[in-house]
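This is the structure I have questions about; it appears just below.
Only one protein chain is missing from this complex, and each of the others stays in its spot.
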Amino acid sequence: MDTLGFLAHGFAQALTPQNLMFAFIGSVLGTLVGVLPGIGPTSGIAILLPLTGFLPPAPAIIMLAAIYYGAMYGGSTTAILVNIPGEVASVVTTLDGYQMARQGRAGPALAIAAISSFVAGTLGLVGLTFFAPPLADVALRIGPPEYFGLVVLAFSVVVSLSGPSLVKGLSAAALGALVALIGLDPMSGVRRFAFGTATLLSGVDFIAVIIGLFAVTEVLVGVEEAVGAVSLAPLGRLMPRWDELKACVGTMLRATGVGFFLGLLPGCTPGAISFISYDIEKRVSKTPERFGHGAIEGVAAPEGANNATTSGGFVPLFALGIPATPALAVLLSGLMIYGLQPGPLLFEKQPLFVWTVIASMYIGNVMLLILNLPLVGLWARMVRIPYAVMAPLILIFSVLGAYSVRNSFFDVAMALVFGVLGYLMVKLAYPTPPLVLALILTPMLESALRQSLNMAHGSASIFATRPIAILFIGLGIALTVWTLLSRRRR
Amino acid sequence: MLLATVYYRRVRRTSLLSAGILLVLGVLALVEALRLRDDWLGAKLMPAVVGAVLIVLGAAHLVRPAATPEWPDAAGFRRVALIFVVLALYVAVLPYVGFLPATAAFVLVLVRALGAFSWAATIGVTVAIALASHLVFIYWLGMSLT
Partner (left out) sequence: MTATWRIALTLLLSLIVIVGSALTAPVEAQPAYPTRPVEIIVAYAPGGAADVAARLVAAYASKKWGQPVNVVNMPGASGITGTLRAIGARPDGYTLLLDPHSSSAMLFAVESDVPFKMDGKTPIALLTLDPVVYTVKEDSPWKSLKDVAAAAKADPKTFRYGIAGVAGIASFSVSQFLYSAGVPIAETNRVVFTGGAPTVTALAGGHVDFAGQQWSESAGLIQGRKIRGLAVVHPTRLPGLAEVPTAKEAGFPDLDVVGWQGLAGPPKLPAAVVQKWTALLEEASKDPHAFWQFQQDELKKYLPLATRMGIRK
């Protein structure tokens, strides 16, 4: 297979000035849309798709790819500057990114986010380029029992993120799990915790919860403490220091690996993957106590993992026609309108199309870096805007963002409720990441567990026949125990 | 002595509250699990598990000593309450009055409450923010709030 030849051809197609211009426009639009909370890549692409309608296929695809990456990056920008994650995947970025912004280091945070995204995304695309079909087959072998194992592994992160009080961390997680169960059970259609209302039947939307827990809570805390602005610290350098960059190299590589391979598995959400990547960095670091207080690796890891996940997600997308996330689903329908027919024969039947798309992904990545690094200075200055102006802006964005997910005021009300809850949690020293993680993981845990049991008529013996699943579960338990022990030591 | 008892009581109170909430939620979850008409390995499973966990954690709260929470001072508390009430009002009024008027009012109140700007600057900021958000969300993105 003349992979490189096709890729070169794809680049030739993608690198015309006209196409580059569309890549640029797409990046800008995508970033702007991604900056708006609640409007992540999914709705971003859905909204901007009509814009590409009047273009011929190649520039349209390039623009779509650029919009997608742009939207993912935009979500990180607000996560760092004002603690509002633009979408699920940016939640982890807020943990250290926002802290860095408060310390006057918004510049390096934004910069490392852009750099890490670029490196991981590009490396991930290399993986996609050379290993797509065989990897797709591997992805197929992961079934419900293996997913269960993965989720158990991911839950071990909860313990790690619980902070000083394990009971409080676990309580937050249990709360998150409970909220996740509200609504219609997707597998059996049974109504849970709906108390007879139609609104609760749709469940509590995840984005509304994180907008409440992060954005609204932060404003309430900021108002209470009468802060003058998000950060009054003098704005330091705009770029990370050399030693920091060097330290992040390992982080970026690890994040790429984790993100790419886990992103291959359809159904493994980027949110969970970024938590895992963050946790790995914390464990391998010699100074883990910096995490949560502005550690630059804490931004590099999730950002890199996100982009690598995207690249990994393209493997089942192209090779099997299966989108790993809703955002990829919308991207797929966009691509299909232009005649892309995904499936294992894609690379054989439409090599030029596919390689043009992949080449435009590379370009999208580069374009974002070029676009955003110079803008870091501009974005970073925003943290000094007086709070009297910032707070209303944040709140308006929060309200509209929460509304925009499902066009529902119930979600806005939820955002407010969780804003208050988040405020109380901050005051009572309950950590919020475990709640968010449990919210993400519980639906996955539930479906994986129930499906696995269904496969063997309700008996847990299914796990005995699946070595990979046992491996994951074992790892999860081992990690949890290890974390518990190292906490004792401190 | 008095101070010590007051301090001790205050600490226990928040722990009791948290424990109480967790226990109530746990029981609620278990009740719901029992109510559901599905198999135990189906829709009932997770509510039951989560309910049990909540109850255990609630009990744990009663057993371990709690740290003092950092309550805000009166002025801080007033500020938070005010801002939240204004926010809630904004959301309540939004579908009925329309985006521009509601947002303009909201920003006006907030900027006035939080900042020490002159009236001219306040109005200016209000108009700017309200118009900008209208342009982006309503005009460009076509969101409809009715």
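Lettered A and B in written order, each chain numbered from 1.
Basically, a residue touches a chain if its C-beta (ideal position, glycine included) is under 8 Å from a C-beta of that chain, and two chains touch if they have at least 3 such contacts.
All of these numbers come straight from a predicted model, not from anything done at the bench.
Across the entire complex, the residue among A:Gly10, A:Gly107, A:Gly183 or A:Gly364 in touch with the chain not shown is A:Gly183.
Only one of B:Ala48, B:Ala113 or B:Val136 touches the absent chain when the whole complex is considered: B:Ala113. The residue touching the chain not shown here, chosen from A:Leu7, A:Ile322 or A:Ile473, is A:Ile322. Touching the chain that is not shown, out of A:Asn407, A:Ser461 or A:Ser486: A:Asn407 (per the contact rule at the top).
Interface residues of subunit A facing the missing partner chain: 42-43, 46, 49-50, 53, 140-144, 183-184, 186-189, 198-199, 201-203, 266-267, 316, 319-323, 326, 329-330, 332-333, 336-337, 341-346, 406-408, 447, 450-451, 454-457.
Just so it is clear, only the chains that are shown with their structure count from here on.
Of all residues in subunit B, only 14, 18, 22, 25, 29, 32, 36-39, 41-43, 45-47, 50, 53-54, 57, 60-61, 64, 67, 69-72, 76-77, 79-80, 83-84, 87-88, 90-91, 94-95, 103, 106-107, 110-111, 114-117, 125, 129, 133, 136-137, 141-145 touch subunit A in the complex they form. By the touch rule above, subunit A contacts subunit B in their complex via residues 33, 36, 39, 47, 167, 170-171, 174-175, 177-178, 181, 185, 187-188, 190, 192-193, 216, 219-220, 223-226, 386-389, 391-393, 395-397, 399-400, 403-404, 407, 409, 412-413, 416, 419-420, 423, 427-429, 442, 445-446, 449-450, 453-454, 458.
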